[in-house]
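Below is a structure I'd like to ask you about.
What follows is an incomplete set of chains from the complex, kept in their original frame.
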Amino acid sequence: MLQLLTPSGDVLGEPPLSVDLTRRLYRAMVYVRTFDRKCAALQKQGRLATYAPFEGQEAAQVGSAAPLDPEDWMVASYRDAAAMWMQGYPWELLIAWRTGDERGGRPPEHVSVLPPSITVGGHMLHAVGLAWSARHFGEERIAITYFGDGATSEGDFHEAMNLAAVYGLGVVFFCQNNQYAISMPRTAQTRSETIAEKAIAYGMPGVQVDGNDLFAVFTATAEAIDRARAGDGPTLIEAVTYRLGPHTTSDDPSRYREESEVEQWRRRDPLERVRIFLSERDAWTPEWQERLETEASTEIERAVELAEGMDGLGPARIFEAMFDELPPHLVDQRAEALRSVGQ
Amino acid sequence: MAVLTLAQALNQGLEQALAEHPEVVILGEDVGRTGGVFRITDGLQRRFGPERVVDTPVAESGIVGMAFGMAVGGMRPVVEIQFMGFSYPAFDQIVNHVARIRNRSRHRFTAPMVIRMPYGGGIGAAEHHSESTETIYVHTPGLKVVVPSRPADAKGLLASAVEDPDPVIFLEPIRLYRAVRETVPEDPHTVPIGEASIEREGTDVTLVSYGAMMKETRQAAEVLAERGVSAEVVDLRTLVPLDTDRLLASVEKTGRVVVVHEAPRTLGFGAEVAALVAERALYSLQAPPKRVTGWDTVVPLKKSEQYYLPSVGRIVAAAEETLTA
């Protein structure tokens, strides 16, 4: 397992990132953690329809998204708001989607991120096709896809990995092994020792990294991205991490895991070791931290306001994105729907 | 006799099935340690152990295909698919294998198994969590399709499904899990598959529905009653085999029919009901049959879901239209 920055903040070898870049990514991690906690709180108040917190996985998501080019494709899941934001998906849309407003699924034109996938497994194939389209059009883009340890049991994981390898496509398969698929522990999900070694079955490189280690995640993903961009095909990365919170806000993790296990992982907090690293280089101060947190809060509060200001599709617009042009039966049904609400 | 919710009735039914039939096992994602995302299997793994109540990897095709093998081998697997929208990866196994093995082997091998799926909207869930695609199973020869709307029926139909020699798709209305309560016989009992229930007698119009939409349908009958319209309410309970006799008898009596479901309209179950009525009871009809259904769209997310699901108002209006047609 690749580790470059230990939980106590020691760098093994040369730091792969400049202090400056490390500061920027630390800042990003503070922002996404603020977002995550805010969303979990909003859900408890009934202001979000559902929420899948990613606390503990910040380094995995921020560190893997950081080396992407802005036009690279990203196909991620419900738990990957941090990665999606890194790739340009605005806070307010990430939130709007979670309030139950379809418009949250539409990123701005310049953002090449698909709406988050709720179904487990199927979306990996989309990254394979997107990488193909990039190659078809002679673009330099690659595609990255995010999924969990549980998703590796789905047939579509297998088909996506195999097809990407068969056609030598520029895909990075980024697995956040957060030890659980809802209540199912990773060890019961599959009997392979690591998820990374599943790559062998496809003749693809596979690498396991400490997913709570920003440096290791960044380094391994940057290499995979380079390989993909150079036309040398796909890579599977297993980022070993931990979901500190519940699966979603309606899950009760005490049913399937011990608090002591959670405690152990808290001690491997992905932000803390970067903080120590920066602090030891005089690049972190409590004041800066405070400023970051305040800025993040303000930014996210504003996003919440924007998202909550969106009023949903309403009775007419639920029909209007089924097809490019509304076919006659939907014209009729829309009229019926409007009549039924007195419009 | 205790007063139970639909969720509790199902839990009790599953517990009794495990206790009575050593060949029954429950399989699904998170059904064991957590008792399922809706807690329908709560406590069962503790009581019967992890060999009878089995947590599975995230692999719907695998779960169903493996359960199929278990059933052929003589067991009675009861599979839980976490939400109906996640049954699609298992569609091939269900259509090409589960539904066919009896015919492929001329009765030599059979797949007596139950595939339980929470279905339907109304709880503001995420994408793919509000599906009501019973059509795809109803249209598949070789499957029975059951959709209870009441706790006692749920328990009784589940017992019948477990004992049925053929595969049963068992659809559980999510939004009724904890929204309806009634007294449910403590002892194991069965409700026969294939019998509709005339919930309320009436003379002016027949309201036909099943599962989750029974709630709004019953309410609509109340509203109509207040307005002096006598509605007969039919809870189909089983879509395959359909109790065509009771359905047609009711329509022949009232001369008018409104069928209600939340599935999309085109080739939703209402199409079959309307077709049967037109074919076999045309001369009794005093007005065109009406379909009050979900639209031919994706089920909207929380903020707009209300514009999709049939409302009491829509049902009442449709019934009234049949009376003025």
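Per-chain numbering from 1; labels A and B assigned in written order.
FYI, contacts are C-beta pairs under 8 Å (C-beta built on N, C-alpha and C of every residue); 3 or more make two chains touch, one makes a residue touch a chain.
Since this is a predicted model, take the numbers as computed values, not measurements.
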### Summary
Stoichiometry of the complete complex, in the labels shown, is A x2, B x2
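Everything below uses one rule, namely that only the chains that are shown with their structure count from here on.
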### Message
With centres defined as the mean C-alpha position, give me the subunit A-subunit B separation in Å.
### Response
36
### Message
Under the definition above, what is the set of subunit A residues touching subunit B in their complex?
### Response
49-50, 78, 97, 99-102, 118-122, 150-151, 153-156, 181-184, 188-190, 250-252, 255-256, 310-315, 317-319, 322, 329-330, 333, 337, 340-341
#### Entry: subunit B to subunit A touching residues, read off their complex
29-30, 32-35, 37, 55-62, 85-86, 89, 124-129, 265-266, 295-298, 300-305, 307-308, 311, 313-314, 317
